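Below, a portion of the complex is reproduced, with chain positions unchanged.
Here the chain labels run A, B, C and D in written order, and each chain numbers its own residues starting at 1.
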Amino acid sequence: MTSRFNLYKYSSPATFYALAGKMIPWFYGAAALLGAVGLYISFFLAPTDFQQSEAYRIIFIHVPASWMSMFIYVVMAGWAAFGLAFNTRLSFMMASALAPTGAMLTFVSLWTGALWGKPTWGAWWVWDARLTSELILFFLYLGFMALQAAIDDPRRADRAGALIALVGVVNVPIIYFSVRWWNTLHQGASVSMTKAPSMATIMLEGMMVMALAVWMYAIAASLSRVRSIILERERNTQWVAQLLETEV
Amino acid sequence: MLEGKDLACVRGERALFSHLNFTLHGGELLLVQGANGSGKTSLLRMVCGLLAPEFGEILWQGEKIAAVRESYHAGMAYFGHAPAVKEDLSAFENLDFSCRLAGIPVDHEEVKGALGHLGLGHCLNLPAKSLSQGQRRRVALSRLLLVKARLWILDEPLTALDQAALQLVQSLIGEHLRRGGMALLTTHQPVMIPGITPKILDLSA
Amino acid sequence: MNWNSWQEFLHMGGYALYVWGSFGVTAVLIAGEIWLLRSHRQKALTLARLTVKYGRVKEDESTT
Amino acid sequence: MNAAQTVFILLRRELMLAMRRRGDVLTVLFFFVIVASLFPLGVGPDPKLLRLMGGGVVWVAALLAAMLSLGRMFAGDYADGTLEQLVLTPTPPVVWITGKILAHWLVSGVPLILMAPVLGVQFGLSGDALAVLVFSLLLGTPVLSLIGAIGAALTLGLRGGGVLVSLLVLPLYIPVLIFGAGAVDGAMSELGSEAHLSLLGGILILAFMLTPWAVSAALRISIE
């Protein structure tokens, strides 16, 4: 593990721990602000939908959560790949830190989708491609976390988790393409909102703002989690000892 | 020549040893000692290349073992805690396959000879599951006779062996060393090999 | 402005269960995650303190 | 020694072991049959319903049987130390890993393929659909062994490994299931099943080229 790679220096847990500590409040702040604006748009600016009445407002939480759930998985796999390639401890820790937040957002997507499905489709759940692939994504997250939890040696846990994350990410596009061979209730039902362009704009804006809020929240949460993981893993090192003296 | 340079080992949360150095030349025996849990097995696995050292490096003929993997493995025999004996194969089949898989072509007579030498002549064709603990370990040890490796890495080869087998294994190691081989050994029992003074590597220290 | 009264707002055009169910559970989940993050951090800190104080400490020791 | 030779020796050894433990092979087969037969019991005997379910149920049963048999792929070798010895041979790991996966397929996958038509008939599948079922299994079961090998390698030595491997591997099996069962459905509804089958073929080729490397990495990680 000699520093053949310059990046290694910047990815040192000690440096990153401090950096993350400074960034977290900003991300939480941004998330709160954007969330407030987004919720205001969702409930007060966006008009009642012509077909779905108020039920459609679920979109403002459903779509951002769905987007982020997929995005986080890809980012997680990216960190895992980086870790395997360059053997940087921090990358593995980032991957582990992202998983619970990703799983939580996947669950939000499933939950809100189900609550939306009942009034619009008359069923909590249908086995359509989009829904199913989101469910599988949930299992992929759980598999990653279960594997890491089952391994006691952190080194092995890191690398085994990274490997399964990478294998899983190959699966994501494959599942995604299966949309073509399935009848997809999901997309057909979401047409109504493109009726009036003005409505679409404000809704789109609301969705975007909420998506940004979720994004900021995800960053804040995973940074905060990675700090705890760093502390656990590095508690035997000199810098943690110094940190504890000065900080608390 | 086998060399360990400034080795450190961390298992789970614990640092087992660090700044460990050793060299091993042809004809030498290195005895790794230490209390229970001091990291003997870990060190041996590290030397095999099964476990990456936390720090430091292991050199074989002056080159890092990972760089010369193929030739290193071709010249090395490892005997671990688990004897690598398949219960459903007979002693004969076990030895035969394990040599062939290691890339060593062997004929029937050689295999029989090796097993006979270890006192298994009368149970060549019994499935290994009907052998006792000690007999299974003998099957595993018989590999050493055939693979013709220069470096033997033996993790507690003497446990569960009766007196006769104990003598036999020690004399095997002696012969190997006299032929210019090297051996790395752990054991909690006293080792006595006539004409050989082992180097000692104590991990408790 | 879409709503003439609080009742109307809460009623959500008859879809209260679904809309508030979605937003509510999401809020609970986020709050829960933040709470978990905080307790995780506390645990990590105590563990690190114990380690600095007593040398190597196993995770299980600090929790039991 | 060249790669083909190693694979050949390994294959001989694995098949010999499987012969000695015929019971294991048969058991996987019976598991397959029993699972497929549980459905009519759980769902009821309506023939139309059963015909509709047939392809899917046989495929699901094959998936579960393949998954259960994963425990045998490396666990025995890991427990008795053979795996370490294999890693320490001069042969590159990818070579013997390919051999082990091949052996696993021969022992666990092929019997399923041979048994599938019988189950298909019980669900009232047509002749066409039966042929497609067998062909889709022929393309699909090797993928199950290949992908499964990754899960098996990663969970080596972990307790609760048997269940954990299912959590890791089943989501990855889903594309195979979708295209496999889709092909059978296609044959029944006269929509044709070429598209599904060629996708399965594509997955097979991809899996064959990539998974041995992933397994090799996974084994390194687990063996430490």
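Methods note: contacts are C-beta pairs under 8 Å (C-beta built on N, C-alpha and C of every residue); 3 or more make two chains touch, one makes a residue touch a chain.
Please read these numbers as outputs of a predicted model, since none were measured by experiment.
**Student:** Give the stoichiometry of the complete complex as a formula in the chain labels shown, bearing in mind that each kind of chain is drawn only once.
**Tutor:** Assembly composition recorded in this structure file: A x1, B x2, C x1, D x2.
Quick note on the criterion: only the chains that are shown with their structure count from here on.
**Student:** Looking only at C-beta pairs in contact, point me to the busier pair out of B-D and A-B.
**Tutor:** B-D
**Student:** Need the CA-centroid distance for the pair subunit A / subunit B, whole Å please.
**Tutor:** 49
**Student:** Report, in whole Å, the distance between the mean C-alpha point of subunit A and the mean C-alpha point of subunit C.
**Tutor:** Roughly 16 Å, centre to centre.
**Student:** Between subunit A and subunit D, what's the gap in Å when you average each chain's C-alpha atoms?
**Tutor:** Computed from C-alpha means, the inter-chain centre distance equals 32 Å.
**Student:** Give me the residue numbers in subunit B that touch at least two other chains, ranges are fine.
**Tutor:** Those would be 13.
**Student:** Pull out every residue in subunit C that's touching 2 or more other chains.
**Tutor:** 56
**Student:** Enumerate the contact residues on subunit D facing subunit A in the complex.
**Tutor:** 147, 150-151, 154-155, 158-161, 164, 167-168, 170-172, 174-175, 178-179, 182, 195-196, 203, 214, 217-218, 221-222, 224
**Student:** Going by the contact rule at the top, pick out the subunit A residues touching subunit D in the complex.
**Tutor:** 84, 136, 139-140, 142-143, 146-147, 150-151, 153, 155-156, 159-160, 163-164, 166-168, 171, 174-175, 178, 181
**Student:** Under the stated contact criterion, what part of subunit B meets subunit A in this complex?
**Tutor:** 11-13, 15, 55
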